[in-house]
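Note that one protein chain is taken out, while the other chains of the complex remain in position.
Going in written order, the chains are labelled A, B, C and D, and every chain counts its residues from 1.
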Amino acid sequence: MLRFFSQLTVVVVLLAAVAPAARGQGAKAPGLSGLCAGSRTELVAAVDRLGASGAPRDAAVLRALLDYRVGTDAEGRCVMLPGEEGGQAVDLASGLAVPGVDQVEPPLVNNRVRLAVKKAVAQINLADHDPAVRLAAAQELQSSPSESQLVSVEAALAKEKDSQVKAALRTIVAQINLGSPDPARKLRAIGIISDSGDTSLISNLRQLLAAKDDPGAADPRVRQAAKDALSSLQRKAVVVSRLGDLFFGVSLGSVLLLTSLGLAITFGLMGVINMAHGEMLMLGAYATYMVQQSFRAYFPGAVDYYLLAAIPFSFAVPFLVGMALERCIIRFLYKRPLETLLATWGISLGLIQTVRLLFGAQNVEVQNPSWLSGGLEVVSGLTLTYNRLAIIVFTAFVVFLCWFLLNRTTLGLQVRAVTQDRDTAKAMGIYTWKIDMWTFALGSGIAGLGGLALTQVGNVGPELGQGYIVDSFMVVVLGGVGKLIGTVVGALGLGVINKALEPFMGAVLGKIIVLALVIVFIQKRPQGLFAFKGRASD
Amino acid sequence: MLRIEKLSQAYGGSQILWDVDLTLEPGDCVCLMGRNGVGKTTLLKALMGLLPLRSGKILFDGLDLTRLAAPMRARNGIGYVPQGRDIFPRMTVEENLRVGLVGRRDGLRAVPSFIFELFPVLKDMLGRQGGDLSGGQQQQLAIGRALACDPKLMILDEPTEGIQPNIISHICDVISRLNREMGLTVLWVEQKLPIARRLGKTFQLMDKGRIVASGAMAELDDELINKHLKV
Amino acid sequence: MKSVSSASYAKPEAVVSDSGVILYVENVSVSFDGFNALTDLSLCVDEGCLHCIIGPNGAGKTTLLDIITGKTRPTAGRVVLGQNLVLTDLSEWEIARMGVGRKFQKPTVFENLTLDENLELAFACDKGVRPTLFAKKTKALREATDETLETIGLAAERRRPAGLLSHGQKQWLEIGMLLMQAPRVLLLDEPAAGMTPHELDVSVALLKSLAGRHTVVVIEHDMEFVRAIAQRVTVLHEGRVLAEGNMDFVQHDPRVVEVYLGA
Amino acid sequence: EDTIKVGILHSLSGTMAISETSLKDVALMTIDELNAKGGLLGKKIEPVVVDPASNWPLFAEKARELLTKDKVAVVFGCWTSVSRKSVLPVFEELNGLLFYPVQYEGEECSYNVFYTGAAPNQQAIPAVEYLMSKDGGEAKRFVLLGTDYVYPRTTNKILRAFLHSKGVADADIMEVYTPFGHSDYQTIVSNIKKFAAAGKKTCVISTINGDSNVPFYKELANQGVKAEDIPVVAFSVGEEELRGIDTKPLVGHLAAWNYFMSMKNPQNEAFIKKWREYVKKNNLPGGDKRVTNDPMEATYIGINMWAQAVKQAGTTDVNAVRQALMNQQFKAPDGYTVVMDAKNHHLHKPVVIGEIRPDGQFEVVWKTKGPIRAEPWSRFIPDSAKKTADWTYPWVCGNCEKPKY
């Protein structure tokens, strides 16, 4: 979160900084015109110069460079165009406004330039008045500090008051000092690194221990200290990595769960072998896409919130389709449950092709809203991405919704009565056709919510659902048909086991092993995790 | 109360019921009797709306049920105890009873306690799966479930099957009491003569898909029995 | 006592019973999730005897049959057939091959097979895969089928799928299947349920004719019926034996009257 | 017979429809264009479109049907290598002609196939060389990440051999495969980050196929892997694939192809214009969001070259056309005049490396001076290094070690 906000702040500050420059009040900045250089080496050199000597305002120019707003205009001047907030173009050589220029030919910015810009901005930002910006800058510089930065970093450290920033700067100094020939400085550096608990520094220690032509590294005290520090950091790294696996597992599990919940209703509760379940996911995803597109067209300002608006739609579209399908097709098959396989397979083919003809065979783009982009780096080496965190929360919400509908209203009771004995249920006054219709629609709608979640982690194309159907059936059956809780436990269990195996086996073998485990597990519990026991079970 | 007119029913090609006429007055308690396979269950199912009719008409409380679906019939006050109990096997006893409440007109949400007074064993078994109960317990549950929907007309298909003797008497007493005191109309399929005699005010005899004899219970004599209840 | 090998093709002849007792139920207990359906129950059934088991609903009668036929495994205790065959070690189908046949409380027949076929499957013969594959319709089979259909009064329906029978007819068919199986021990769970008075008479005669050659265990709630057939009666209550003896004896046992028969 | 039938064998349903549908569309567009110019040899070209439905044996069946029942003069089709392998025996048996428009792993050179996509040396190796160059960031450590099938496997094998030859140690190479349709890249991306934390400049070479790319890039973006730090260069991700992704967080990641839609030259402008018009006229789904990409360009080149060869040969006879295709030249949308190699049935193509721009297009950051010749037999694989593909006298073979005649 911190990082996220600090990035936001950086952007805000930069935008603020651009404003005066754009108004043409900026002083003449020598070297800025190098930013239009045709040769990348020159360009990078210009950027580096800015980084070494630049003022906060220059950071804004560098950002503009990345946004393709710096370039040569028709008259060969090196010009910076105004950003979104408006203003006038500025001639970088003279610092004067050049009205009327609205197009420039930007230099070729590639990763090399981008990296240089990033470093330069960080270096400039070390002097920023906002501690958050300074911290972000310091962290940025941590990734590959060089000897040449030592002086400026130490200078910054001397001035620094904020303890977090201080710690970060000290780590940079330590990283640089690790390479110093003086064993004492090395030892001190190792101490700082060890205390920082930052597992990303493991490689620095490794390099130190592996270094051959470094006399300072041969010092036994240094070696011992480095080894101790290394093993303590490595222990931490293992813990972090296990925690990571757990998170990944829960996250994968919650995706599995969301994609299976609808099936747990249509198949688990109603007994429809619903091969069109995947297509309900797909419809939910396309509904989300449509909402996004409408927002882009009609409410461009609120586009970040399209996802919230999509929740009811992604539920409603499959809900209605499900309702129609139930009324037109499924309902004739309740006495021949096996044949629902055939019909729903047909439905699935038809839905896929319909969507393909309407939207094209290619994937459509669904964007993560900015508040779901990126992630929270809880410790170094473990980033919890916002989209996946959101999915976990959303899954909990949908599970609750299902639980509530099925256990706190009579719907669940009636559905189960209908599936267990349709005729008797009728004779007890249950409107079986209504229950069938609502339940199937509900299952489809829930699947649609799964589709909404999928848009945030995967692709949206006509075949989207096909990739989930096997897993969904497996989850529902593994948990025990007709047991919602089984589906929950089954999905999370599969997710966690899968992710626990993946680091050791790789994704392919891991998946094979998981399937094998499922097969073996069912041998032990032939009715799934939460089996119906007792006389009625066979 | 209930009038069945010229009801015919067939499974595919083979006709089972032939122009059955049957009339029940409010407060009647009728025993329907007949050999195996003469169509008693078929008649009750048709009455309940679980089988399509070939022809005929069913009137209940002035309402034409003929075109009405089963749940509406239940909600209009017909309680049904199916043959073979048809408990929901994977639902607990309590849930089974709550299903019975669905058909109530007063929207009551809790199982009325008189059912547990009637069948104390159900109280002990509330959390047990319906399918796990013993046969007799299931039968009691089925009757309890039908009573839960507060019917005006109860139709029971051999409800004493598999029930222990003292409870049979108990059930007979209760049904008679409901019949007498609350005016519950009862249509009861029964094979066992003693029970039929004890319970029924009138009888209807079925043979080969037709009602062949009816009258007050006292009129059920050996001749009729020999003629229609023996092979 | 040593159990004969549980070899799949063990024959009922292997069962020895010179003491006159064919079935021992020894200290059997069963519990389902903590509910004790049977508690330390012991029972002997004499060979050739017509033994009735009665008791309140839920007393554990059906569970007892489940134990004998291997459908349910006891938590403790065992069941011995003859003197040497521990049934509780065998699987359901092995027990059936040892000559223990059963009619269920809720009639279960093969709905998609005709009555003829239902009976054919029940017919006593080698029930291994290979013999079944090459089985021919023997004269013995045909005669037995005809005879049984006659007995159960369903000859007219013989070519119809069993699923189309009425409840009572299915009961009869299941009895017929039991007859075809010609088991040493017949276990009948409420055979009289849903029968007309006349049919009751028929089955009384039928069961009586079986007794002697076969051992018959009947569970029933119809006291008339029990009185008509029972040579020995065991009353179960809450998973234990409440009383045992001949009909007259148990009928007048006050505890039996209280929990079961009623005034 | 007043038409020349040509077969179009691309999956329009099933998993590959996502990629192949556009190739069918562009093929029809090209044929329309040729017909508008008067057709070939005075006849109209009649496309016969079939749908092999992403089912490999069905590819073979449909190929056979096209060649024997419809008697097509040529077939344009296939995307995956397995589909090509599946139809290959059919084309060889019936002496048909197939134009294959997709980059592939090489190790093949059939008499009956013309390969208009890139061989590994026209795509993979230049891309890695670029990443190792100063401009590309001087990568020292490599993650070879792919979908578990033959194209990634072979490409990575070649790349590993290549990297060895550049002095990269095995410890600096991480090879990871995922199943088809894999959609959860959390662990892998996190492992890449760990691998990259070793202090050396790391890059990822992705041969992830099709649908898996979206989840991969989404995860990449969300776990904060920036192109400046860990660039990902992909060989199967083009404009079409990027359409499904929000590219703003991916700016700077790379792809290596022989063509990008963003290339600026008159041929490309004309090509894109034609495509836009075609999409509009036929009301194709996707509308003005439809893009062009490398395999589409390769399809376009293939059909045009075939048409030129037919004109030159004056017949659609396979043997004559094959002969005429040798050295056939075409001014391609990539801005170069590409040539069909006189010997190995592969196209000489320029290699272009692009970085993803925020608008989903690629910024060309590097390209070869001109088209380079394909090496279907990789010199980095010992057994294949000995092989020559040369369908001219005296070799007359696609895979032999000495001349046949």
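Simple rule for what comes next: a residue touches a chain if its C-beta (ideal position, glycine included) is under 8 Å from a C-beta of that chain, and two chains touch if they have at least 3 such contacts.
Just so it is clear, contacts and distances are computed from a predicted model.
> For the chain that is missing from this picture, which UniProt protein name fits: "Phosphoribosylformylglycinamidine synthase subunit PurQ", "Oxaloacetate decarboxylase beta chain", "K+/H+ antiporter subunit F" or "Urea ABC transporter, permease protein UrtC"?
Per the UniProt record, the undisplayed chain of the complex is "Urea ABC transporter, permease protein UrtC".
> One chain is left out of this view; which of D:E138, D:D170 or D:D383 touches it in the full complex?
D:D383
> Using the touch definition up top, pick the residue from D:P57, D:P266 or D:G314 that touches the left-out chain.
D:P57
> Please identify which residue in A:D102, A:D182, A:D228 or A:E339 touches the non-displayed chain.
A:E339
> Where the complex has a chain not shown, which of D:V90, D:A127, D:V338 or D:I356 is the residue touching it?
D:V90
> Pick out which of C:G101, C:G168, C:G194 or C:G239 touches the chain that's been left out of the picture.
C:G101
> What residues on chain C make contact with the chain left out of this view?
Chain C touches the chain not shown through residues 8, 69, 71, 91-94, 96-97, 101-102, 104, 108-113, 117, 120-122, 127-129, 132-135, 161, 163-164, 177, 181.
> Even though one chain is hidden, which residues of chain D still touch it in the full complex?
Touch set of chain D with respect to the missing chain: 12-13, 48-53, 55-58, 60-62, 64-65, 68-69, 80-82, 85-86, 88-90, 93, 107-108, 148-150, 153-154, 157, 177, 179-180, 381-384, 387, 399, 401.
> On chain A, what residues meet the omitted chain?
273, 275, 329, 331-343, 345-350, 352-354, 357, 432-433, 466, 470, 473-474, 477-478, 481, 508-509, 511-512, 515-516, 518-519, 522-524, 526-528, 538
Please note the rule applied: only the chains that are shown with their structure count from here on.
> For the interfaces A-D and B-C, which has the higher count of C-beta pairs in contact?
A-D
> Can you name the chain that lies farthest from chain B, using the mean of each chain's Cα atoms as its centre?
D
> Report, in whole Å, the distance between the mean C-alpha point of chain B and the mean C-alpha point of chain D.
74
> If you average the CA atoms of chain B and of chain C, how far apart do the two points sit, in angstrom?
Result: the chain centres lie 30 Å from each other.
> I'd like the Å distance between the centres of chain A and chain C, where a centre is the mean of that chain's Cα atoms.
Roughly 65 Å separates the two chain centres.
> Please list all residues of chain B that touch 2 or more other chains.
In chain B, 132 touch at least two other chains.
> Listing for chain D: what residues touch at least two other chains?
In chain D, no residue touches two or more other chains.
> Of all residues in chain B, which touch chain C in the complex?
My answer: residues 11, 35-37, 41, 83-84, 121, 128, 132-137, 139-140, 158, 161-170, 191-194, 225, 229-231.
> Quick check on the complex: what are the chain B residues that touch chain A?
So the residues of chain B touching chain A come out as 45, 48-50, 69-71, 74-75, 80, 82, 86, 88-91, 95, 98-100, 102-104, 129-132, 145, 149.
> Which residues of chain D touch chain A in their complex?
12-15, 17-18, 20-22, 134-137, 148, 176-179, 181-184, 186-188, 190-191, 193-194, 197-199, 211, 213-215, 218-219, 221-224, 226-229, 231, 240-241, 243-246, 249, 252, 254, 284-286, 290, 355, 363, 365
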